[in-house]
Every structure is written in structure tokens, then in C-alpha cells.
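Attaching a single structure in C-alpha cells format; questions to follow.
Omission of a single protein chain aside, the complex is shown with its protein chains in their original locations.
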């Protein structure tokens, strides 16, 4: 599935993100780095027109406001009409009733190609009970060896119910539709010491889906794998210069912009399990 | 015209930007890097008061919202009353009717010292037909040798009509009033692989105009040249460390902060053509 990276670079999918102000710059830059083109338009007056020429739409619930919800609903419905894949990142959905309500409204009105978040967010979005504190995943929601079978079953059921590919980031990333699940190992804990790496992954997932709209499962898995490999390589560079989170953040962007099929195929660790 | 950089560092123009949330941090940092002082106030209740003590105003239409339009109208009219130069960056003006309408309203109500954008944006802003997709310039709008004479004529007519200096970024940057056009060669393609380099250039253009309000044409050309030279030098540093777009972005800010008249004069490539 590493060839999807090459397709992103060849097809340059216009990826429309309606996203939070905390990491909006990182999302635009990661889209450029992976070979896509960003548009971050968020005014409800223009999102339908803009999404109409896009190849993918990404809705991110971080730092949510009413005006963003209105824009997301309009853009999402239009994208569905036009067959443009839509990615949902339910950032911090367990942190407030406001976000939970917004997430559920969006999930009722819009068909998502991919729903991607950390373990706590996906549990809440999927109707389970999460233990999130703020926007980070709770340790008790983390995917562990013990919980793996149960987690996979939960994700497949959520996928069957929603029609979306479900992606969970963690020590082992899981990407699942209703019958197959990719287990992606790798990445680095430092990815959670920089804000926005989850948002960036959702943006990239949109770009990968835009470049391969008939292979959503593979696109979501390839985006996760690319972030993991970039994270490992960025950490190695950071360690070589005895840097901290500032250096890591820069090297992460570097590694995504420098990545190609060979690097991705050589670095990624994906196991696929079937039902 | 490289002496205008020194004037920025000596006069420290307070540059008021009403700008988009995607690149607002980059704009503030580039203003500090080039020697100016930023204020990014965007609430309509305060922009008239704040622009009154500013040396320049920059209006950027990226990620536009109604509240920003209201603030821009009030700040722009006040700046005109006070004789403070105003720069317009019509980001993505071809991407939606909403932005096109806002741009035209602003151009009717406010006199701009400089209107700066990529080729597609300037074509739309100037009343031509652009082929933009998202916020990037379309290849068919790019300034080429074949189109150069036509482009210069278009810019001069737009300048005569609007009273603004018109600046277009591309492989060759063009800066024009109604009778002279600066052709600025240089820069590097990597400038378009980092979000916000256009917004940063518009912010710098504001600072340069604020430092030399009686030499708007030269100020706009010098800002373009400074960004080009910084881009070339940043690329050389990036290549030396085999970095990607993350490194380039950091080095670009470095080079602007480290630039002086000697570096700028030595690196810039400007040809001026008269009518």
C-alpha cells in the first residue's frame, strides 16, 4: 500500500480541512510536505463551493466553535453528494458534552470514509465509554495485548454500523473496516509530546484518501504507517543532535517531506488480520 | 532600494495585520525577524484605535470570516484617513464568490498602497479570469516569457485603475505601478512547499511600506527581493543538512532575521522596465 504515497505526490489532491486553530498551520504544512495541496477555508458561506473542487475533506473537532460546526455540516453534506471522501477526527470528544453532541450530529448527517482518533476518542465516538482527560488518550483506554481482541471487535462493529474505516492511534495503531484490521507497529512516544501530530495524521489521511478514493482502508493504513516511520526517523535525528521537542517537530516535517515509497516500505510494520 | 531594509530596522514600523489563522504566527514572526513590530489585533471594536498608532496595515483574505471582513473595512478606512499605507493580499480570491465579493468591496472602499498575490489571485482581483484551484497559483496563470508583455500591460492597467502598486509572486516576481515594472528573479520552488510564505511576504511588504511610505514601489520590490534572497539562502542551508520542508521553514526565518543591506544587494536580481 506504500504506492499510495506516490499517488499523493502524482495526483496532488486538494485537501480541504475545517480544523482547529491550535494546529491549523501544522496541518497545512503536513499536506504540502506529503505532496498534497491544502485549503483550510472555514466560513460557512464558502465551504460548499470550495469543497466542490476538493479531492477530500477533513473535519477536526479540536477547539470547536459553533461557526465551525455549521461549516462542517454544510461542507460534509456537499462532499457526500459529490462522492468526495470525508475524514472525521473527533478531537477531545470525551472532554465535553458540547463536542460529543457535535460529533454525534455530524455522524448522523454525514457519511465518513474514515473516523480517526486516539483510543479514548474512538471509544466515545463509537458509543462506548472513554476515560479521556483533555484531548490526550487515557492510559486505561490504551490498546494493550490483553485488550486487543476486544478492541478489534469494537472497531469492526463500529465500522459495520457507520460504514467508515475506523483508525485508532496508539503504541499499536489499528485501522479497521468490518472484516479486516491492520495492526501497525512503530512510531515513537515523542509523537505525543508535540501538539498536533494526531491532527496532522488526520489531514494526511484525507490526502491519501483523496489520492486513492477507491482504496480507503489501504489509504488510512498507509497514512498511519507514514506517520509512524516519519516519527521513528525524526526521533533518530533528534537524538543525534541531543535535541528536544522543538527539533523533533521540525524533523518530523522533514521526514514526511523526504519520504518515498522505498523508505515507507522499508520502515513500516503492518500485519493484517481477517475476520 | 536595499537601504529600505535598514530603514525597517531603524524605524521599527508597527505593522498591523488583520490576517488568517493559518499563518498568523508566521506573519508575526517574520515581522519581528525583518526588524518591524507586529500587532495582529482583529476585533472590530479595537482595530480603528490600534491602526491609528500603526505605521502600516496589512489585510489578508486567507481563511476569511465575516468578523474579519468587518474589522478590515473599519481598519482600512481609518488607515486611509490617517495616510497609513495599506497592503491587500487577496488570498484565494478566485476560490469562492464569498472571497471575491469581499475583495471587491474592500477595493471599492479602501485605497491600497500595494495589492500583492500570486498570478491567479491578481488576475481575479484585477478583473481578469483566473484559473486558481484552492489558494495556489494555477500553472496556466504563471508568468512565462511568452506572457510577460501581456502580464506587464495587465498590471500597469490595474495599477492605473486602482492607484496601487501591484505585486505578483512567481518564478519571476513582478512589481508594477502604472509606468514602471520591476522584474525580480530568484527565490526557490521550495517557497511554495511551505504554507504562508506569501502571507509572510505581504506582512513584510507592509513593514517595508511603513518604513518608506514615500517610496511604495521600491518598498514592495525590496520586500519581494528580500524574500527571494532569503529563500535561496535557506534552500542552500537545507540542502547542506539534507533537510526537508521543516528545516527550510526554520532557515527561511533565520535568513530574514540575519539579512542586511550587503546580503540583500549581493543576492538580489532586479531589472526595471519603463513604459
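A and B are the chain letters, set down in written order, and residue numbers restart from 1 in every chain.
Rule of thumb we're sticking to: a contact is a pair of C-beta atoms (placed from the backbone, for glycine too) under 8 Å apart; a residue touches a chain by one contact, two chains touch by 3 or more.
In this text the structure is predicted, and so the values were computed from the model without any measurement.
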Of B:42, B:117 or B:244, the residue that touches the missing chain is B:42
If the hidden chain were put back, which residues of chain A would touch it? 20-23, 25-26, 62-66, 92, 95-99, 133-136, 193-196, 242-247, 249-250
Even though one chain is hidden, which residues of chain B still touch it in the full complex? 14, 21, 24-25, 28-29, 32-33, 37-43, 45-46, 49-50, 53-54, 67, 249-258
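Simple rule for what comes next: only the chains that are shown with their structure count from here on.
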Please report how many Å separate the Cα centroid of chain A from that of chain B, as a whole number. 33
